[in-house]
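There's a structure below that I have some questions on.
Here the complex is missing a single protein chain, while all its other protein chains stay put.
What follows is chain A.
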């Protein structure tokens, strides 16, 4: 069963809880990453997401498998948008179910952190002055920096 998905259509209306519900699960943690109207002191009008879908799905599935090995969780569902997104739209939605909330919180954070550094998805920020620029993940630079020391 596929747990990681790429979508060119809006993802707000998907019943993500139903995707991971099990009778054994008492804790459900959702991360909903949305487009905000600013980044690093610049006003943002909208974002464009691109994904290398074939590899993004494979890498997303690998991250979810790793989360299952690290944390005592039941199910994971994650979906990431592509295309042009307006302010306030969901770019990524992730849900983890577990017996208790603690492991669900931890696994949710692990998955989104790994997604941001490993999955081949890119965002182009468009600014109010008409310019645009591809964003470089800050966590990735931090990782690279740490590895040097």
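Note that in this section a residue touches a chain if its C-beta (ideal position, glycine included) is under 8 Å from a C-beta of that chain, and two chains touch if they have at least 3 such contacts; residues count from 1.
Criterion: contacts and distances are computed from a predicted model.
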**Prompt:** The complex has one chain missing from view, so what does its UniProt entry call it, picking from "MoaD/ThiS family protein", "LacI family transcriptional regulator", "Ferric reductase-like transmembrane domain-containing protein" or "Nitrogenase iron-molybdenum cofactor biosynthesis protein NifE"?
**Reply:** "MoaD/ThiS family protein"
**Request:** Tell me which residue among A:27, A:68, A:83 or A:120 touches the hidden chain in the full complex.
**Result:** A:120
**Fill in**
Contacts from chain A to the absent chain lie at residues 33, 49-52, 54-56, 58-59, 80, 91-92, 112, 115-124, 134-137, 140
